[in-house]
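A single protein chain has been removed from this complex, and every other one stays in its place.
First chain written, first letter: the chains are A, B and C, and each begins at residue 1.
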Amino acid sequence: MSHLRQEPTGRDEMTMHQLITAEGIRVADALLDEFVDDVDGEQLRNLYRDMVVIRRIDFESTALQRQGQLALWPPLLGQEASQVGSVRALEDEDFIFPTYRENGVAYCRGAKMADALGVWRGNTNIGWDPYELNMATPQIIIGAQTLHATGYAMGLTLDGKDSMALAYLGDGATSQGDVHESMVFAASFQAPVVFFCQNNHWAISEPVGLQSHVPLAGRAPGYGIPGLQVDGNDVLAVLAATRWAARRARSGGGPSFIEAITYRMGPHTTADDPTRYRGVTELEEWGAKDPITRMHSYLLELGMLDDGAQAAIAAEADAVAADLRLACISLPDPAPQAAFEHVYVDAHPLLEEQRVNYLAYLNSFGEQEKTSVTVQGSPS
Amino acid sequence: MSHLRQEPTGRDEMTMHQLITAEGIRVADALLDEFVDDVDGEQLRNLYRDMVVIRRIDFESTALQRQGQLALWPPLLGQEASQVGSVRALEDEDFIFPTYRENGVAYCRGAKMADALGVWRGNTNIGWDPYELNMATPQIIIGAQTLHATGYAMGLTLDGKDSMALAYLGDGATSQGDVHESMVFAASFQAPVVFFCQNNHWAISEPVGLQSHVPLAGRAPGYGIPGLQVDGNDVLAVLAATRWAARRARSGGGPSFIEAITYRMGPHTTADDPTRYRGVTELEEWGAKDPITRMHSYLLELGMLDDGAQAAIAAEADAVAADLRLACISLPDPAPQAAFEHVYVDAHPLLEEQRVNYLAYLNSFGEQEKTSVTVQGSPS
Amino acid sequence: MTTLSLTQAINAGLRRALEEDPKVVLLGEDIGTLGGVFRVTDGLMKDFGSHRVIDTPLAESAIIGTAVGLAYRGYRPVCEIQFDGFIYPGFDQIVSQVAKMHVRTQGAVRMPLTIRVPFGGGIGSPEHHSESPEAYFVHTSGLRVISPSNPQDAYTMLRQAIACDDPVLYFEPKRRYHAKGEVEVDAPLVQALPMGASRIVAAGTDVSLVSYGPLVKTALDAAIAATADGVSIEVIDLRSLSPIDYAPLVASVRRTGRLVITHEAGRTLGLGAEIAAVITERCFNYLESAPVRVTGFDIPYPPSKLEKHHLPDLDRILDGVDRALGRPNSHTGMDDWA
Partner (left out) sequence: MTTLSLTQAINAGLRRALEEDPKVVLLGEDIGTLGGVFRVTDGLMKDFGSHRVIDTPLAESAIIGTAVGLAYRGYRPVCEIQFDGFIYPGFDQIVSQVAKMHVRTQGAVRMPLTIRVPFGGGIGSPEHHSESPEAYFVHTSGLRVISPSNPQDAYTMLRQAIACDDPVLYFEPKRRYHAKGEVEVDAPLVQALPMGASRIVAAGTDVSLVSYGPLVKTALDAAIAATADGVSIEVIDLRSLSPIDYAPLVASVRRTGRLVITHEAGRTLGLGAEIAAVITERCFNYLESAPVRVTGFDIPYPPSKLEKHHLPDLDRILDGVDRALGRPNSHTGMDDWA
């Protein structure tokens, strides 16, 4: 009886596009350079600030989870450049279909972060109004949102709009049938959609090599969709790559696929224990490629980050975190009837009956407590 | 409001491997030649004979459907070379997972064709014993069988066997999520499976261009799986290509994908009316590439098909068809209790109760006819 | 009034919806040039263009999933699933996305999808072409499920479904596709019976007989046949399977004291189970006998030569009526339960 997995022959390699090295050195890239010609020092510093604030939000949220204020939190630690670079390449009317991990993206889109945390507190499944932010709510079913983005993009074409949709997905997600079908539909209808894959090297405990022996971006050409690999810890390169894809989409060039090579520095979620499946050397290796550190070096080099600017950014991050904490712990519990609301738009007599009966039942207890402790069990 | 589909930019082209041209001329192919070195004139004639007999079976079955003996028939007219070339490349212990259209394959595997027609007569869903033929029963859910083949192949690896599994699929099937997931699993586990795609240019009324603007075989490399395009109307090239893939699979080289370029000369099924969606020029064009005609020319050229041989083959085809017709029209209707059999292996008291009650109910009518005409409606 | 077959009535309903609302788009396999394998969408692509009547690649999850995205963008997609047995690859998108998007977004996003599914048996088809999967969707909160039994309802209920802001599964009784009937195509939609309402289609006093979709005709035939025997059957066409409009049923059973439910789907957790449970809850003191279910067996749909055994027919329905009435000529002795 022999083992299943074997090393494949003929492993393809792709070029990973990069503009700022791990050491913070700006390097040239023939494809991407033109897309960031206009990015000046201040814009660079803004990208840096975004990343710093997002990391602070992420830490605060992890802390809130540890303190029992959140049921769960999916950290994005290490993926700040991928999230900031991609969302900052978009126009406001471009529509985003995220997973559960794009909380940095949501911040950049203007989400009230305490509302976003409402999802992880167990209050609600909506973290923001999709039509206010032009961003769908967090998607937990792996890969499902890529079809929604494709359909939305088909709608944009039908409307004669020159905006686009962008779907975030993880490396693990690329194995799902829905992601394939998205690419098939996107290619068939030349839909203005960008598939932005954050290859953070892990799907919970599964290394990306389990999903594919060859680069994920290499899937796209098989559909007639261009695929690009970019350094996902290089915010400038991600910005440029997403602008490249966006220009294609908006000008009728159809879909494209971006694989941002990054790393999930934290656990899958706060319920996860990554020490069970990965070593410290890998973490250290990726620590050296940190997206914030390299931008810090580059800005210093450019002379765009004096002490004052740095202090201001730190203060902003602290303020955002403090607001977030306060707003989060003050989020009111949802009222019982919320469970029955918005299940349907139109009247639904049977559910209405259940609602009325249950509320009458609840009321019948009056001030007196219900005797049972309803929900036992452990966190997931 | 603009239309959805647009011409893609950068259409890839692949080489279609061929050994015998439409005119019946043997041409060289650097990759494939070595795989048919051993094929002598007699073997070539046998391949020809297979195709002739299969076409005869196909015609007879269509006729049986027209005469009300079958509820439906999915003709394989035009795809004889793809089916014969691929199945004849396999060893008996290699396991085949077909669709509904691989009746030519079933014939070559030794299926009793009248039994195979039982499926289309509505008697049964099994056309043959899968373990007798090492061939699964016809799969109607598009793409589902590719996962079964992959799992079977994983089992072969676990068993330390050097045989393989082969999944047939259509061009339309390539859009299904299951086919993608098969490729992901096959690549991840380096399973000895061959995906044999008959691109017959149509999925019912949908041209293959709707599923993909670029060659289907070009999907495979994105998974780290080699993809090969072969002239599906050239039985020798198909034989060679399948042997190429089989050698890879059996020697631990993992999965591969073959796109056999062929054409569905008939309707999708006898219930279909292709004049609604395709013109005659296309049919004529493909008629000139007929798999049987070209083999006929080649054999004549080789001096392997004198009048005697040709008459013998015709006689064999006639005999097979006559047997088939007789056996088909004599197939007995299944007994009522068959509906309840083999739903479960182990005892199932509730279903047993339903069975007993229903049979008692039926018996209660005695000789007297039931009053109602149970099943109205029209053919599908 | 025009005489239309059920397929023609659906076609007319789709046409009307495409005319009235530019946000209506049709998606499906072979619905364009071919006009669908049942010709339900015949001529629509020609008349409305391939941007309104969209032949999609062969992938059901994507048909539903891109429709979700189109709905996000403000469209009202009408998806065709070619046959009942091909809805399962799209099940995840229906159950986890279509059904939940509105509640997930606290009402911000609407999913006015209509998912058309030809369903049921009786046409001699191969495997996977004769399924009755409606119970899966009735059990799924967030969806509405309807099934017309005649051309007029097919036309009106389809238009109502497309106009409805909730997602609607629209199950078409495919073996009744060629049944003809008078259809009033120009009556204002607001005056029509709501799509959620059930309807008494034959008045009777002895037994209430409930069905929907393909078996309503058979139920009516049974009612006629029963009069010869002196039994008066009240026939109710559910029309809406989720939610069920119980008021007419409850009123009927309180009059007759007896209930028979018939459907093609397997008995265990078929709609008959829910109806029997609810009617027992609401009419316990009125029931003279236990509700009787006359249904398909708990088997995968059998090969077509066996379907006449699987499908409830007039005789089996009448046998069920006999059981409900406790009449000795009941053939099955099904009250011998132990």
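In the analysis below, contacts are C-beta pairs under 8 Å (C-beta built on N, C-alpha and C of every residue); 3 or more make two chains touch, one makes a residue touch a chain.
Bear in mind the structure is a predicted one, so any value in this text is a computation, not a measurement.
Contacts of the undisplayed chain with the visible chains, over the whole complex, involve A, B, C. One of C:S147, C:S242 or C:T262 touches the chain omitted from the figure, and that residue is C:S242. Touching the chain that is not shown, out of A:T99, A:S188, A:Q211 or A:T242: A:Q211 (per the contact rule at the top). When the omitted chain is restored, the residue from C:G120, C:G213, C:G266 or C:P312 that touches it is C:G266. From the set B:M154, B:A237 or B:I313, the residue in touch with the chain omitted from the display is B:M154, counting the whole complex. Listed residues A:V36, A:L90, A:I142 or A:A217: the one in touch with the omitted chain is A:I142. Against the chain not shown here, subunit C presents residues 61, 85, 88-89, 91-92, 95-96, 99-100, 103-104, 127-128, 135-136, 138-139, 141-142, 242, 247, 250, 265-266, 268-274, 276-277, 280-282, 284, 287, 289-293, 297-300, 334-335, 337-338.
Interface residues of subunit A with the unshown chain, by the touch rule above, are 1-5, 71-72, 100, 119-125, 140-142, 172-173, 175-178, 203-206, 210-211, 271-272, 276-277, 333-334, 336, 338-340, 343, 350-351, 354-355, 357-358, 360-362, 364-365, 370-372, 374-380.
Taking the complete complex into account, residues 95, 97, 124-126, 129-131, 136-137, 141, 144, 147-156, 158-159, 165, 177-178, 181-182, 184-185, 188, 341-346, 348-351 of subunit B touch the chain not shown.
In this section, only the chains that are shown with their structure count from here on.
Here the spacing of subunit A and subunit B, counted between their Cα centres, is 43 Å. Rounded to whole angstrom, the centroid-to-centroid distance between subunit B and subunit C, based on C-alpha atoms, equals 35 Å.
In subunit A, the residues touching two or more other chains are 154, 158-159, 177-178, 181, 184, 188. Residue positions of subunit C touching 2 or more other chains, listed in rising order: 51, 56-57, 59, 61-62, 89.
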